[in-house]
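Before I ask anything, here is the structure I am working with.
One protein chain is absent from this view; the other protein chains keep their places.
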Amino acid sequence: MAAIERPFSARLFRRLAALLGGVFAAAGAHAVDLPEDRAELLYHSYTGGGVTANGPALLVRKSVMDKVSLQGSYYVDSVSNASIDVVTTASPYRERRTEYALTADYVYRDSQITLSTSSGKEPDYTANSFSFDVSQESFGGMTTTSLGFTRGTDTVGKHNSPEFADTAKHWQYRFGVTQILTKTWIASANFEAIADDGYLQSPYRVARVFGAAVPERDPRTRSSRAMKFRLLGDLGHRDAIRGEYRYFWDTWGIKAHTAELGYSRYFGDAILADTYVRYYTQTHALFYSDNAQQETTYVSRNRQLSSFNSIGLGGKIAYTVRKVPGRYEVKLNGGYQYVRFKFSDFTDVRTGNLYANNASVLQMFVSATF
Amino acid sequence: MNNHSLTTRRQLLQASAGTALALVAGRALPAIQPSATAPDFTLRTMGGPNMRLAEQRGRVVMINFWATWCGPCRQEMPQLSKIYDKYRGSGFVLMGVNVDDDVRNATEVAAKLAVSFPVLLDTDKTVSKLYDLTTMPSTVLVDRDGKVRYLHRGYLAGYEDTYEKQVRELLK
Partner (left out) sequence: MSARRFFIVGTLLALAALSGCAIQPWVKPYERERLADPIMSFSRGSLAEKHNEHVRNVREGARGATGVQGGGCGCN
């Protein structure tokens, strides 16, 4: 409701509250906007290391009665897998994953509440999840604090093995703070803890023990933490620079560092271009081994759990095709990323050398805000 | 020892009360208080000539602070245009104070939204500071005697009905 003539007690309260670091003093009728209405149609493609995964995706978001914003999305991944694992231990396959998600956002004064649910299905795996997020602005709108929770339940199956059935459960807890530092710089810190319980491996992947192929055995629980810090600044020439760092650690012994540096710039009225470089490095999981020389309870040769690093270079362009300020805006977008993976303790059994591969990620989409 | 502790305790109490009072009084009173005179200002309008608040004495004035980059501001403007058109003949003035850094953006958006009321340019934010704005948009209603009567922070659909009600009340 609008702030009308304020009674004395309210004014005194606000004056007192102002002393608490100005946290409540600047409370306005509302400071958070509902997310913009939009629609997006995307074509995505990943090619690398023998795997190609591509498909369309669709997103539509619409606000209802100025109070709630609803979003529906549909995402398809057609995977053709002839990766090194598959090629050396099994035979190439194709499968299709479809994911539906529904999100509802509700804004009240300085807070935003988001509820979302998603369901992904592929022939041998279904994943369902439910999320709840709250974000709150304070300190004159300069600080935004957010908390979130996701609960996921998966059902794992195996091709041509109807007797195989297992489940996996996931819990994610998120906490983040975004702070406006100056008129042109903002920073954020995010923390996320994830706990998994159940069947966390792949029924098709094999590990190598004393040179022989053995079905992999991963622990049935995993608990991980990640901390990320980001900084974003306006450089004054219609451009901005961004840096971020994330540290990850978990109970499987993996420690990972991610660092990213990005630069964005407007060209004319219609083009926004981004470019970035991303470096990622991780240490291997405790039970990971390229060729285990002892019997252990858990063993895995999943190269995603090995020691490796990757460097990625990417660029994006958004071209505004048509813009009517305050009414709608249509953009054509394209993004491309080139990543090089280098493994330190995973060998290509075909050659005996340490494995390395390149990957290309391509995204093309049309987006409209209205 | 007894004497000393009594003095100390009293001193401590007095000092705490004094500090508490200092804390309470320490924050400067905000410039905009209902029933206080609206701070006077003069700004250049988009059309060219200057416009001064004090010269509007005798008329009901609505001062609306807006910016092109503020979504709710853009939503509010057509509603304000309607109110202006309806009551301008009865002694109502609407001053749309724009706080964009670049005047060209303001001109473009004001034209696209077909704004009928005068748009004043506060590029160096002096009037925004004077009025100690805490939200964008902010709307101040000033009565015929130059006193601030209503203060609205932000905009949500439906506020324009409250604006109209208050304008009619002040026009009486």
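We just call them A and B in the order they show up, numbering each chain from 1.
Keep in mind that, in the parts below, a residue touches a chain if its C-beta (ideal position, glycine included) is under 8 Å from a C-beta of that chain, and two chains touch if they have at least 3 such contacts.
What you see is a predicted model, and the numbers here were worked out from it, not measured in a lab.
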Point to revise | Of B:75, B:134 or B:166, the one touching the omitted chain in the full complex | key: B:134
Point to revise | Option from A:63, A:145 or A:188 whose C-beta touches the chain left out | key: A:188
Check your understanding: Can you name the residues of subunit B that touch the chain not displayed here?
Key -> 4, 8, 11-12, 15-16, 19, 22-23, 26-27, 65, 67, 69-70, 99-101, 125, 128-129, 133-136
**Study point:** subunit A residues touching the omitted chain (full complex)
**Key:** 18-22, 25-26, 28, 35, 40, 42, 44, 46, 48, 57-59, 73, 75, 97, 99, 101, 114, 116-118, 120, 122, 124-125, 127-131, 133, 139-142, 148, 150, 152, 154, 156, 168, 170, 172, 174, 176, 178, 180, 182-184, 186, 188, 190-194, 201-205, 224-228, 230, 232, 234, 238-240, 242, 246, 248, 250, 252, 254, 256, 258, 264, 266, 272, 280, 282, 285, 304-305, 310, 316, 333, 335, 337, 341, 359, 361, 363, 365, 367
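Everything that follows uses one rule, which is that only the chains that are shown with their structure count from here on.
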Review point. Considering the complex alone, what residue numbers of subunit B touch subunit A?
Key: 23-24, 26-27, 29, 33-34, 68, 71-72, 74-75, 108-109, 112-113, 134-135, 149-157, 159, 162
Study note, to complete from the structure: Within the complex, subunit B is touched by subunit A residues 2-6, 11, 15-16, 18-19, 25-31, 33, 36, 66, 140, 324-326
